[in-house]
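Excluded from the complex is one protein chain; the other protein chains are retained at their positions.
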């Protein structure tokens, strides 16, 4: 069946995955959530039971993977979601969200515009980094050492004049988020072969490099641990998207609360006037 | 090139909140996040310290309110984010996300389309419900009883032939999510006057009603507790948006994994084939 | 039945317009386009016959109104679509589209983000201006003079401390697009009572105004003539959206062709380096 344009008729374009049956049977299947009167089951679990007993990060894992994560993976999921919650006004996605907010649009429009700015060079890196690491791990399983596989990966990207996904940051020499992710993965005993692969790739990338090292960035760290805890590369960008939405909302809200309408937003003129650095309290008030 | 925009008299560009100074001073201010080399401070807290020590719900509260929540509010925030994580293929937002996914678009495009479907009648209800409850609470502070204020609110909506926001659900007679939210708010000692107000409104709405009660829905429950824990109505829709993004991603991912491309998606033909009802385990495996 | 959240079940929310029948009959109706094998009828006309015989503006009118426009209205439609085709890099919508483009996202993502920035204060004014003018015309039909109706409208907006939609522009004292639209409407003998109403409103708005007149802007001109040629206020923003999409695309394309990826876009640093002012040739080369 040839590809087609402009129609959603059954069989419009028959992708590789289509079960033969579905040409006749009008029904299709979903395994995510079952809803009936006064009952909502997410992957089989009553959502009202999940509330208060599962963290949001555990619920996200359940949705994306289909089963509950271990306690350790749950802790890591929450940390990953916290890691990218905001990065100030400088990413194009934040500016896009503020540009929409200044026109008097609702929050959801700002969020949608910001999410659309998670392009190939911004957040979109995670999926490609996961695929890169998986390629390396496959070579290792084929008998190569991590060093050999890493050299091969780096050589391939250099041959294509493409940057290796998950490495380098314009501001951060040692991205504090990446460091913390690897530290937690280690403490939680969750660092697996993709983490080893990204480390080997970092060494290969920086061996005999003259003008300063190219460090692993937060995308690379998230990619490595996501592969190690069993997330599919196809949802690799999911955690970054989910994590950043609150930041987009905070900026859209601040834009509408603090600034005049229809202003021209020049990011280079932004000044931070929030709280100066502070430590998290050892204990938190109960109420 | 001079700054310009496509519409509006001076009043349109110069909003009420604009500080007189800002006409001269090109700088503008943001109090959300400070970023410098190897340092990211969210509301003053190093993001790498937040990772592993704050839940995602606590980080969201910090972003939206500016300060850390109490332990109790943090627990409630996580529960609220879990409550609306998915509602199967029935909402228009989920169908919109799947329609985008079947065309071969990336996850972020499906998420954006889904978020755009959180219109006035779908998720958008939370903000209007918060404003409604705030109006009621203001009347109470002015000396009315909760009952009188609720009667007034309901009368006003009926006079305008508008439904009271936060009430009624096509499928659920007793929304399990709403019930659980109120139960948790009570247990955590977080139920305040907006919760009392929504309860009074429910009684007023259903008094001398013949054709079956109109129950509080999950929007109404989220609205009441969000007001009680200090969230601004202007970000009232934020929790629903953040909560549902993982569901949109799960459906976009499933669509691309299980179905053929460019199909015509008829929701009435969807069959749930996921796990049947199961209980959360008492204890979770560590690793 | 009250409104509901989170579900798309039949009857989820029963709007005022729902025909009683539709509760039983699963079918629903569309009057826009009929498609069958090798045949596409738009409002009854074969699309391949329309090609080359209808202008795009005439096709847009046919889609939105349901019938063919007169030759004069067709000419005006094309002019209206040309009027707002671009306004340089300064509108927030253009910046939003460029912010998405710089992240390596596809054209459609830039277009979507730009369209989302057509908020209440940017393009969204047309619909509200149409409703304002219709209110005025209704008063005139009720016996008031245009002057009295205009005074009433202006007084109402002032009482609500709201700007009158369709008036004022940060840059343009005499918007050349608005002037040309009114001139064409006059030449084409298409200026009707809404055009008279907007004129009267301009006089009322500027009478005894000290600090400079507030001119009609392009939104106000489009609103007036759209009402006069029979477009519904509910699609009032349609022409601006359609008209500006090519501009959004041109900017997204230029951004990706001329600039480095992931740049921080400061509009105040933009310099125009295109062709200097030139006249349209009297005659055009045939091929």
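The letters A, B and C name the chains in turn, as written, and every chain counts its residues from 1.
Note that in this section a contact is a pair of C-beta atoms (placed from the backbone, for glycine too) under 8 Å apart; a residue touches a chain by one contact, two chains touch by 3 or more.
This one's a predicted model, so the numbers in the text were calculated from it and none came from an experiment.
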Out of C:24, C:160 or C:287, which is the one that touches the chain we can't see?
C:287
Which residue of A:69, A:123, A:136 or A:176 touches the chain not shown here:
A:123
Interface residues of chain B toward the undisplayed chain are 1-2, 4, 34-37, 90, 92-93, 95-96, 99-100, 102-105, 109-110, 112-113, 116-122, 124, 170, 261-262, 264-268
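What we mean here is this: only the chains that are shown with their structure count from here on.
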Using the mean of all protein Cα atoms as the middle point, what chain has its own Cα mean nearest that point?
B
Going by the average position of its CA atoms, which chain sits the greatest distance from chain B?
C
If you fit chain A onto chain B using the CA atoms, what's the rotation angle, as a multiple of 5 degrees?
180
Taking each chain's centre as the mean of its CA atoms, chain A sits from chain C at a distance in Å of 37
Whole-Å separation of chain centres (CA-atom averages), chain A against chain B
22
Suppose each chain is reduced to the average of its Cα coordinates; what separation in Å results between chain B and chain C?
31
Residues of chain B touching 2+ other chains?
3, 5, 7-8, 12-13, 26, 87, 90, 108-109, 112, 116, 123, 171
